[in-house]
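Yeah, one chain of the complex is gone here, protein chain that is, but the others are all in their spots.
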């Protein structure tokens, strides 16, 4: 077996285990933010899009790559933003300090 | 960076994360079996001993390797055996309802 | 030498980004740290993106294209993310997930075109990446349209659908095999494009027959699929950050899908293929047969009195609360009742609304104190000791059929024991069924009164009436 592929398999397998492990005891309230947060994380495929567009050498590969970069960036930016907004609402819970919380929401990168 | 070393680092890092994650909520009763079980697992270094002894080409490398194989095998065999014995005693606990409990374990999930 | 240093920095950045994703994801799954976790992931993503610009492959015209693409994409993503209403969250997540899916598919296709002599492992990764990415794209699109109610939320089934699916699937398998064997060349590329198109069709056909209520589960599953597709593209590019982030999402997403399905007492298979089986006709039949049994309608004034003089009230919010955007009004009503010495609590069913945690988000938005929200298990035994259960736009999560009627499609789902309260007031607009499409016996019970109308309006009027009482 090619050494690189073998190692890649190890990395993949370990990450799978880790993914299963990390989620283990998530309360149902967090299901939606978790879905949306992981959704943003797989936007990492944007990196792939950047790389293929970077080395695109025909116009149609440029078109493919460009679309991919746009959609990938939308996935990343929108996904993280909406997750942060959602979690921001959760934070508001302690009723009294709503005002201060809104301030926090603004700060959230 | 050399690709192999880089990938090795990934594997190492992911395994570290996993190791931390997996142990997370272990009850104190299991501390000793866990210590002894992980102790047996690091006996995997026996594989390393087998490989270096396998390609040993001077008498003193053979001696080193041989000792390493012996100690490594002792680590593996003894470690697993003692862990199993210890856990066997734990199992005995539910004096009366051992049977029904086993049933419950099966249903889980 | 400079190249070397740059690559080292990129490698290191990817390593750091991967670690940040892991830690971020871990923190995301615990309430106290969730937001910080998301922010760590954002940091990881930023590091990975910036580092990628250092790669020697990226230069010249294409660099400009990349920057422009990122700017446009970011704008496309951020605008709706900032403006969308909380009720529309699920469809937005579906939309972003579809974006990720199409990205993975396009990247896979580009990889195939750019490489010469694609190895078997890489070929397989490319084929699977294209397939999964495309299915995730159209699947998410259908889910989006269903949730936006641009197309019917009802399962859409047509004759011999399974046969078509099987045909398309076989075709994809064949095309994939050819692509992997051919390794290279324009013919293989055309085949891969065909495979892409077939996968788009497959994604559509797979999700159309699934009911709208199951969409959150479907989205979670497609989300996990997109993660896998991303990991596969990373495999081909030899990019471990992609592999790790993708695999993390793939694995955690799968688990999450199962957890969500479990909260609805369904199996994932049942969710995906349920419409092909017995449920669809049964549900349709049940929905049609309603309106016959007697119900007790109540006026706002009559409803206000028992509320105002109750000792214990439990509010049961459901999807209708979200539709009516009545959360602020509800809070006002609750404050008013509490001011009169009534003990008011909220009973939160895990799948009330259209996404898990939907009710929590909504009520949090209205500043309802967190310690007033009770999860199902914690409050279910208290209904029997409650004077009034005020059901606001909830339906399926209160349906006693889940407890009693083994033939019901929701049989076995844990529900809120609303029917055990001394009296029940239900706020909804009509006798129409909820998302499961089945009738609710609760509405015909002796101790149940129906207060018809939009939830927001009804509550506003209730507030007035309680003040007057």
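As written, the chains take the letters A, B and C, and residue 1 is the first residue of each chain.
Throughout what follows, a residue touches a chain if its C-beta (ideal position, glycine included) is under 8 Å from a C-beta of that chain, and two chains touch if they have at least 3 such contacts.
Everything quoted here is computed from the prediction, not taken from an experiment.
In the whole complex the chain that is left out makes contact with A, B.
The set of chain A residues touching the chain not shown comprises 1, 3, 6-7, 9-10, 13-14, 17, 21. Of the residues in chain B, those that touch the hidden partner chain are 2, 4-5, 8, 11-12, 15-20, 22-58, 61-62, 64-96, 105, 108.
Going forward, only the chains that are shown with their structure count from here on.
Chain A and chain C have Cα centroids separated by 15 Å. Measuring from the averaged C-alpha position of chain B to that of chain C gives a distance of 40 Å. Residue positions of chain B touching 2 or more other chains: 3, 7, 10, 14, 17, 21.
Of all residues in chain C, those touching 2 or more other chains are 22, 26, 238, 240, 244, listed in ascending order.
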